[in-house]
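Heads up, one of the protein chains got dropped from this complex, but the rest are sitting where they should.
By written order: A and B. Residues from 1 in each chain.
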Amino acid sequence: MPKPKMAFNWASSCGGCEIAIFELGTKLVDVSKKVDIVFWPAIFDYKYSDLEAMPDKSIDVTFFNGAIQNSENEHMARLLREKSKLLVAFGACAHSGGIPALANTTTRDQIFTSSYKDTPTTDNPEKVLPQTRVQVKEGELTIPEFYNTVKTLDQTVDVDYYVPGCPPVGEQVSKVIDQFVAGDLPPKGSVLGASQKSLCHECKRTKTNRKISKIVRTFQTIPDPEKCMLEQGIICMGPATRGGCGAVCLDANMPCRGCYGPLPNVVDQGGKMLSALASIFDAESEEDIQKLADSVPDPIGTFYRFSLARSLMRRTKQ
Amino acid sequence: MVIGLSTRFEPKIVGFLCRWCAYTGADLAGTSRIKYPPNVTPIRVNCSGRVDPTFVLKALASGADGVLIAGCHPGDCHYTSGNVKTIRRFKLLQRMLNQFGVEKERVRLEWVSASEGERYARIVESMTKEIRSLGPLEWKTKVEA
Partner (left out) sequence: MRTVTINPVTRLEGHGKISIFLNDQGNVENAYFQVPELRGFEKFCEGRPVEEMPDITSRICGVCPEAHHIASTKALDAVFHVEPPPAAKKLRELLYSAFFVADHTTHFYVLAGPDFVMGSTAPKAERNILSVISKVGLEVGGSVIKHRSDALQAIAMIGGKRVHPSCGVPGGVSKPITEQERAKIEAIAESEVEFAKFTMKLFDDIVLKNKDYVSLITSEMYATETYYMGTVDDQNRVNFYDGKIRIVDPDGREFAKYPPSDYQQHIAEHVEPWTYLKYPYLKKVGWKGLVGGRSSGVYRATPLARLNVAEGMATPIAQAEYKRMYDTLGRKPIHSTLATHWARLVELIYAAERMLELSRDPEITTQNVRTIPKATPDEGVGAVEAPRGTLIHHYKTDEKGFVKSVNLIVGTTNNHAAISMSIKQAAEGLIKKGEVSDGILNMVEMAFRAYDPCYACATHTLPGQMPLNVQIYKHDGTLLHNLRRP
């Protein structure tokens, strides 16, 4: 009986999800005895040509991390979709866009202009720019096309499962891999390795009367480590974020920034957080409400920190 | 005989109207036979406080050129303070819409009582005019570009 085949790939990502797989520790050795890992550029030397040569649907499960930000990311998403029976969006970037999706607050052209005019160390009087095709003396060189709008994996290809988190925490990854090796899976489209409830349920801080009368930015105060962040005026994404991570950022006395993405049945994490935060404004008059609303720093960047691609509006106007 | 169709842009505005005041006011505009543009598609909600900011985002992302939220005047809310909650969410939503690049005129919060049929009509008229001059939002095309 041939061993099931497993693959890992990274798109527009940081490598943290690879490290998250490594959190399996010695279990990875056990897993590698039960499955054949056939593609994993971080760790193994299989090249794209090896992948292209595989028959369709010959890989049992592929864990794909990273957002879709260039043509190579998209090509790999499509290729791995063809070659895999199951495709899993692993980590915040593949699931909801992650930090790379913050590029949806700007444009390819703006990024370029800033980099070539404004960064103080760039020395480029001839305004040379990277090109998708370049003719050099010896022949042609190509690099992928950079896209204007970052997409999630499921906005690009059909996805079977999601494992959220930036990155997904070790204990959860371990459970998820077990599920796949055992073939013990919930219905297609399920989110694995996370809770069905908001982070607040896991957070150990005491919640009494959640009302905010003044927004406090994290550099302005040392939070009381026992009390709910929101009650102290510090914006915390807990109410609008899926649990499963153990609320460890809160243990470090830092507020949640939403990396596990939206709760079940929520389409737009940022909209929900906006609603939750506004609902606890301790202000009655329009004037006071306006003041509080004006003091919220960077609504898009805070409420959609990890989920701008997986939102209703998806990007700012260009 | 084919009558020449106007090629003038007709804004599509989604209206969330509270059943106790604004929707009744809109009804009154109708029964009073007041003439006003037909550009608002009304959706009745029990209270303007029911309007989740996500509804507004969904409307805009799905092709609406504008969204109107209308409820009872402050102090008159059937549920006492539902409309205060609306103001809280709306003010913060306005800030976020501004960051998205959606013009302020496209999303409005108005108070319309059950007897203010005329007022409702004028609000719809002014909003339609403003958004017509802004042009279509066509949010989907902005995303795909």
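The rule we apply is simple: contacts are C-beta pairs under 8 Å (C-beta built on N, C-alpha and C of every residue); 3 or more make two chains touch, one makes a residue touch a chain.
Only a predicted model underlies this, so the values are computations on that prediction, with no experimental measurement involved.
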What shown chains come into contact with the chain that's not displayed? A
Given the contact definition stated above, which residue among A:Cys14, A:Leu79, A:Val266 or A:Ile280 touches the chain not shown here? A:Cys14
Missing-partner contacts on chain A, residue numbers: 10, 12-20, 22-23, 25-26, 28-29, 32, 37, 41-50, 69-70, 72, 98-100, 102-103, 105-106, 108-116, 118-124, 126-132, 134-139, 141, 143-146, 166-167, 169-170, 217-222, 225, 248-254, 257, 297-298, 301-302, 305
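Note that in this section only the chains that are shown with their structure count from here on.
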Rounded to the nearest Å, the gap between Cα centres of chain A and chain B is 34
Mind pulling up the chain B residues that touch chain A in the complex? 52-54, 57-58, 60-61, 74, 84-85, 87-89, 91-96, 99-102, 139, 142-145
In the complex of these two chains, what residues of chain A are touching chain B? 105, 148-149, 267-268, 270-272, 274-275, 277-279, 281, 283-284, 286, 289-290, 292-294, 296, 298-300, 303, 311-318
